[in-house]
Each structure stands twice: as structure tokens, then as C-alpha cells.
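All protein chains but one are shown in place.
A and B are the chain letters, set down in written order, and residue numbers restart from 1 in every chain.
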Amino acid sequence: MFARNAWYIACTRAEISEKPLARTLLNDPVVLFQTEAGTPCALEDRCCHRGAPLSLGYATPAGIRCGYHGMEFGPDGKCTDIPGQTIIPAKAKVKSYPLVADGDYVWIWMGDPEKADASQVVSYPPDDPVKWPRANDMLHLQASYVMVLENLMDLSHLSYLHKSSIGSSEEDSANASMDVTRTDRGMRFLRVMRNADAPANWRKRYPIGDKVDRWSDFEFVAPCSIVQFSGGVKAGEYDQGKRDGYHLVRTLHAVTPETDKSCFYFFNKADGYAQFEDPNKVRTWASTTDVFKEDAFMLEQQQLRLNGYDTSQLMDINTDVARVRMIRALNDFIRRDQGIDAHPSSAGVAAQ
Amino acid sequence: MFARNAWYIACTRAEISEKPLARTLLNDPVVLFQTEAGTPCALEDRCCHRGAPLSLGYATPAGIRCGYHGMEFGPDGKCTDIPGQTIIPAKAKVKSYPLVADGDYVWIWMGDPEKADASQVVSYPPDDPVKWPRANDMLHLQASYVMVLENLMDLSHLSYLHKSSIGSSEEDSANASMDVTRTDRGMRFLRVMRNADAPANWRKRYPIGDKVDRWSDFEFVAPCSIVQFSGGVKAGEYDQGKRDGYHLVRTLHAVTPETDKSCFYFFNKADGYAQFEDPNKVRTWASTTDVFKEDAFMLEQQQLRLNGYDTSQLMDINTDVARVRMIRALNDFIRRDQGIDAHPSSAGVAAQ
Partner (left out) sequence: MFARNAWYIACTRAEISEKPLARTLLNDPVVLFQTEAGTPCALEDRCCHRGAPLSLGYATPAGIRCGYHGMEFGPDGKCTDIPGQTIIPAKAKVKSYPLVADGDYVWIWMGDPEKADASQVVSYPPDDPVKWPRANDMLHLQASYVMVLENLMDLSHLSYLHKSSIGSSEEDSANASMDVTRTDRGMRFLRVMRNADAPANWRKRYPIGDKVDRWSDFEFVAPCSIVQFSGGVKAGEYDQGKRDGYHLVRTLHAVTPETDKSCFYFFNKADGYAQFEDPNKVRTWASTTDVFKEDAFMLEQQQLRLNGYDTSQLMDINTDVARVRMIRALNDFIRRDQGIDAHPSSAGVAAQ
């Protein structure tokens, strides 16, 4: 179940061009392209004439032309040319979706165009390539977008799923403090592991010592985004208010449903420590994708186990506190989107 | 939805032999083979004993023997031998389908055998290898057979889908005259582009000049065949009645449903100009298959877009005149086949 009146990432800025891109979003076939004049467009990817995908056509100065019998459509979805006839009936149109290009992304509004409010786009991480050099990638998962959000809301999985990559020790993880709060647009958790073991790759990169304070500040912005601010300082420095100087990361996680059981997981990671380093240094974020592939594999297998399964048989544990609150906020958002009064709902409903 | 009381191409003459060929036709599993005595047969490809495909067996002097437990069946589908017993019960039989071998093809009757009338087979193009040297090929498409027929009934797609191969200019296409008439067995259109630009490959092959008259005479013979006669002459010659001498083609298009959403598209093209050329010249028709593969790709993508879609939302345009009439004739044929009184039906019903 999706909230349609919301912004989702349709594609990266790099992906949209005069070469049409076909992508199914929230079960709708969508073609993403720019006109030759440079206007980014998102239209229903099905010609109103015979149903051919417009993505097999080509961009024109002011729209896109179907590659089958040549009907042309403008950015608003209205037909602008029908070969062989001069009158264009009012019903000659396809659905058009509002877009907002922001930072590295093109966001799409899948609901009522009248309700689209560009100010609601999640603008993150900071668009500052000097102070916050960043990189992004995307994983196409055969799993519900809800599972990706849930995964990010329970960091206890780092000690198990990412044991050999970014994981903290099981003991440090179990001792983490956890504060969950409601926000205007969703919820937020702050998780701090004080006096924890410094990860090996931190010690290599930063003069941080063996013992560190690690914090993870994750804000869920309904229905699809998680804004992450996390890092590490020397043990004791966190409570003194220090944040800069060592490991310091701002990441946008945004998950767009493709179908009920598949999604596009976009992530964009800005490295705050890199500002202290030589700007000519070659930087790679490939390891981030590698870590998220560990999640992707687990989530796809989890999806297979839950297909046709009554998820009310599953049980919540202590570490689920943020996950449960996130699901509640997401369900509230979906209910409001569907015109149903929001009320506290049990965790897991959206995931079913 | 298929008309069953009709001839469809089951396979080419070259395809039928003592080696059994399994092919699903109108959702029925069929085995096509010749007995060792040379009789072509089409039987239900499912042994009446345990359901094994007879196509995994082998031809015998007078039939086919199942490769699992050895029951043998004759051309009429009746069992002729049961290993281990002497009495053959009346119910020991599989369905048998009437066949007609004609020209390059073996045609099959999928309905009531009593109604099979060999004179209704579409015999085309002329079986005259000297005057009309010809070649055939087949494409197996994941799309409804109706879509292939519709594709051929709206030649305006040549200017877009086949722009870089056989396409005419958009302007010439828009100026084409179009006459659509009813026929005993379906309908027919005659499309003429007068004083049009000669395609580059015509100018290379024929002394035809820069401006030509091009005609396309397509007859739909319900439920699955289109008989094409088309060509080009110097501009002005068409209305003087000239047809021979330059580009001149007779093509049979015959589409056999495999399932509701897949089909076998057989085509057989005879080149009338070749009679004026050196008969020892090597001729290839490979480019025809290449062009039709452009259609195949589009049709399969179109099918995906229409799966589960309410096609009544699609709209007809001027260039659909022949397509709409063809659908009407096809639906009339299907209704008659099902014993329903024919009456004008809306376009697209058969395609749903």
C-alpha cells in the first residue's frame, strides 16, 4: 500500500535526458525524459492510441513522439500532433506527473497534481561539494520499500548482517542509548554508543584512538525518506558537544516503490571528514554500495519468506522501538493520504 | 478469444517430418509429424494413458508411439496398440486435427472436424518459383495474434517504427489515399501514395526515378490471414494502370495464436520483380525478417502495457480506419464461430 500524494525519487539527474527512460513507479508505467528544449517530463508510459510505450519513441523540441504511429505529447501529457489528422480531441492525452529537480535527483509526485507542493521535497544531503563531497548509487530490490525503511530503523542489525564490514561489537550495540521522538513529518531516533571500540577502518583514517563515541541520528520523513547524520568522536567528546573532525556522514536514503514487492533504493552519502583532506585525493564510496548489497540480499530473502505469510505471527523485540514508531508514522501518513483519520496503528500493517 | 472453426498455419512443410514437433496452437498442445508412410498428422500432444507428450515418442509406419509406456495412435487419433493387452477400448484415443498441406505450409483446423473445408485454405502467394520466387520465415511473438493483424492494417506506422528501414516520409504517408471495402471473407484496403519520394533502395534496384506512385493492397481473410499485393511505379503510371516492372511484392501474412498472449507470425514474400532479373542471381529476403523484428519488439512491449489495462480507454484516430474495420470483421467471424449472431461490434473487443 502506497501513499500517492507524496514526492518520491524518480531517477537521478544524470539519468534523465532526451533518451527516454522507462521506469515503473508505484505500479504505474512512467517514461522520464527531457524535451529537446530541456524540460524534464514524466508521462504515463502508454500511448493513448494503441498502448505502445512512449519510452520507445523519441524526444521532440517540445515533447515526445510515440515510436509506433507518431502521436506527439507535451510535458502536460496533452497530445500536440496526430499524424494524418488536424483535429486533436480532448481525450487525446496521457497522464502527466509533476517533477522537481533538486540536488542529484528528480522527484516525482504520483498523486493528485493539484496537491503537489515542491517545498515538501527532502533536500539532503547539503549540496556543497567542497565541504560535503558526496556520491550516490541505487539498488533495485525485489522487496517491499517498507522493508528497506525498517532495515534502517533497527541498527542492531549492524552487529550481525554487517559483522564483517561496518558492524559494531554485539556488546557495544546492546549498550547503545536510544531516544525516539515524533517529528512533524515522521519520527526520529538518536542512538549513541559511548566508549565503544573504534572500527578498524576509522583508526586507519582518523587519529581517533581505540575508544570512541558513535552516534546515529536518523530522521524518517514520511513516506519514503530517511535523513541520516552520524559519526564518531573520541570517547567522552560526544557529551562535550563535539561532532566534527573525525568520522562524519550525512546520508539520504530514499526508497521508491516499483511494485508492492520491489523498489528502487537510492542513497546519497556526503563525507564531512573529507573537507579536512586534500581535495585532489581520489575518493570512492564503492564500499557503501557493497555494504548495502548485504542488506539487499537479506531483504529479498526476507520478502520471499513473508510472501503469503501472516505477518501478525511475527514478534517485536526491544530493538524494534524505532522501527515500530516508524511504521506507525508511515501508516498514519498513508491513512491521511487515503482520507482516513489517522490513529495509532499496529506495527507491520504497511508491510503486509 | 479465438475462432476455432478456421484454418491456421500449424507449421511449414519443411518443419513436418517423422521427427515429432510439439507446438501449442490456440492453447491446445499439438504434436505434428509424418508417419513412416508419409501421412502428415496433427494429434493432441498428450497420451490418453498417463498424459505424457506424444511428441517425446516416435513415428511408426502408420502412426506415432508414446515414448513412455508405448501406446500407439493412428492419424485419426485412435489407439492402434496397447502393449500388454489385446483389447483396445473405444476411449483409447486422442484428439486428431484435420490438416491441409498447401504451398509452403501445413494448415490445421482447430474446431469441429466435420466442418473442415479444404477449399477455404488461403493459397497465397502464387506457387510459381519462376515468375514469383519467394521465401518465408516465422517469428514467435509474446503478443496477441490480434495485435499483429492490427499492426498490418495501419501502415502509418511505417513512417515511425520503420523510419530507418522501409518507412515512407511522414508527409507522403499523411497524404496517402485510403479505400476500405468489405469482402466476402473479411475486408480490404487500398492505400496509394502518389508522386511520393522513391525509397533509396528502390532507386538502387529499379530505373524508377525520384518520384513514384506506391500502392498497398491488403486483404484481410478472417480470422488470421492478410494477403498483400504492393509495389511502386513511376509517378503518374499507377493511374494509367501500370503495375509490373519495378517494385512488386505479394506477401502472405498468417498469424496463428499460440496462447491468448503469444502467437506464431508466418510470412511468405514473393518478389515479382525478380522475374525480370537473372534467375541465377542470389536473392535474400533476410531484410524482411529484420523489418518484422522491429514490429515484433514493439508489439511485445505493447502487450506488456495492455496486460490488465482497460483498453476501452484507448482512442481511435483517422489512420485507424482499416484497423477498425478489420477488428469488426474479425469479431463478426468469431461470433459466427461461436454461434452468436454477428452484429457491428466496437473495435478492440477481440484484442482484449
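Definition applied: contacts are C-beta pairs under 8 Å (C-beta built on N, C-alpha and C of every residue); 3 or more make two chains touch, one makes a residue touch a chain.
Note that the structure is a prediction, hence the values are computed from the model and not measured.
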With the full complex in mind, choose from B:H49, B:R203 or B:K261 the residue touching the hidden chain. B:H49
Given the contact definition stated above, which residue among B:A92, B:M187, B:V212 or B:V249 touches the chain not shown here? B:A92
Candidates B:I82, B:L304 or B:V321 - the one touching the absent chain: B:I82
What does the interface between subunit A and the hidden chain look like in terms of residue numbers? 150, 154, 156-157, 159-161, 170, 173-174, 298, 301-302, 304-306, 309, 311, 313-319
Could you list which residues of subunit B touch the chain missing from the display? 29, 45-46, 48-53, 56-57, 65-71, 82-85, 89, 91-92
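Throughout what follows, only the chains that are shown with their structure count from here on.
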Taking each chain's centre as the mean position of its Cα atoms, how many Å separate subunit A from subunit B? 48
